[in-house]
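Notes for the one structure printed next.
With one protein chain withheld, the remaining protein chains of the complex are depicted in position.
Coming up: chain A.
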Amino acid sequence: MSATPLLELRGIDKSFGPVQVLRDVALTVHPGEVTALVGDNGAGKSTLVKCISGIHPTDDGEFLFNGEPVHIGSPRDAATLGIEVVYQDLALCDNLDIVQNMFLGRERRSGIVLDEPTMEQLAAETLAGLSIRTVTSLRQHVSSLSGGQRQTVAIAKAVLWNSKLVILDEPTAALGVAQTAQVLELVRRLADNGLAVVLISHNMNDVFAVSDRIAALYLGQMVAQVKTTDITHAQVVELITAGRSGGLGLATDPGSNGDGPQAADSISGGVR
């Protein structure tokens, strides 16, 4: 593992009106690692991701990027830092081909004319760099791709921009067995290439197959962030459903613990 985390969140609070969605959430994400973000429906996973990607402003808390405090006020700020999000509902245009989709909104031009050859070359290089060999032609329309191939294109699109942190929102939710394996392999490869990856997933098999660390949210609180090797399937499920498991997670006695989860392999204290 690396010394400084790429992204560190401290004490993030977020409310929508009277509803407090995130409470004093802390999260550390390291380059070259896959951090799985797990939690039940409504635990605040999506909100947390939207805060990181600049869609929602946070009410309170600190963002540290590469150890430097930063302010992420808009999706553009996040993109400038190198944070890319691959959403569940893919955000690809069916009627455009792979290259056109990968460069959508950030087309390369020479003068006012689109520079297609350059874009095609860069797209091919990116796909090759990720060892993606599943697409036969870069000029294929996305409508003719399988679910796994689409997810692959969406991920490759996120990587194209020298991104440092890629957040994947349930990338395997709609895929079959073979395609899931293919996408997970790609997720692993992103981390092996030195990127920091945050993977949101409901599927414990996926989480254990690919992640280095697991961060569990329970009702808007980060109840644990531990190494995947230090925790079992059953413990994660308990963290997700009850907020604690044995010595992990929320303390039985409210108010008897420190402030938030710690990184690394120590067992973290609960929150409040």
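Rule of thumb we're sticking to: a contact is a pair of C-beta atoms (placed from the backbone, for glycine too) under 8 Å apart; a residue touches a chain by one contact, two chains touch by 3 or more; residues count from 1.
Just so it is clear, contacts and distances are computed from a predicted model.
Student: UniProt protein name for the omitted subunit, picking from "CidA/LrgA family protein", "Carbon-monoxide dehydrogenase small subunit", "Cytochrome B6" or "Xylose transport system permease protein XylH"?
Tutor: This omitted chain is identified in its UniProt record as "Xylose transport system permease protein XylH".
Student: Using the touch definition from the top, which of A:N66, A:S146 or A:N203 touches the missing chain?
Tutor: Of these options, the touching residue for the absent chain is A:S146.
Student: May I ask you to list the residues on chain A that touch the chain which is not drawn?
Tutor: 75-76, 87, 89-96, 100, 104-107, 109, 112-114, 117, 120-121, 131-139, 141, 143-149, 178-179, 181-182, 185, 188-189
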